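Yeah, one chain of the complex is gone here, protein chain that is, but the others are all in their spots.
What follows is subunit A.
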């Protein structure tokens, strides 16, 4: 008896990698096992029953009397129908739930939330005191830049480009967000562009580099001049 357990254990060790390799596929179908069944599915049951103390026979992959008795004992203990047959319910109770065909591809986790909030931050930093239209306009400039070959290709790229926006340089963009800024960011992302395709904006009341006046001015909204 001891000897056979030992041998079985060694065989098991040898088979273990195989068992892991097969586990994924095996889960696909847990066949119904009964007296007389053979094979490594029987071994899985025997092994589990032995682990949980229902079975002390050899783990030999043969569904014989000892296994049958252990299965019935296990079923009785766990409130299952005591029939000595390992069906789906018993498999599940043994910790091997039958495979339900879930699709291999689960739902992705892509979202536009980060873009909205980041854009809202810039709007907060650059145009907190501007009318709503001016806020949407600043958001639109970021998106126009993103679509223009001369600027970075992502929203964070455009916003954090060194020297691109004053509020990024002086930390103003980390102010708390207002709901209005978030709403403006959402509209800008949805396509609203009151600037007619502007790439630059500035406040003419502040001293600005004379370079800005070489750009084509498109319009003026609130305190900002918008240009291409």
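By definition in this document, a residue touches a chain if its C-beta (ideal position, glycine included) is under 8 Å from a C-beta of that chain, and two chains touch if they have at least 3 such contacts; residues count from 1.
Definition applied: contacts and distances are computed from a predicted model.
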Chain excluded from display, named as in UniProt, from "Isoquinoline 1-oxidoreductase", "PepSY-associated TM helix domain-containing protein", "Germination protein YpeB" or "Peptidoglycan binding-like domain-containing protein": "Germination protein YpeB"
Contact with the hidden chain (one of A:49, A:136 or A:155): A:136
On subunit A, residues whose C-beta touches the chain left out of the figure: 103-108, 110-112, 131-133, 136, 147-153, 157, 161-164, 166, 169-170, 179-180, 183, 186-187, 190-198, 206-211, 216-220
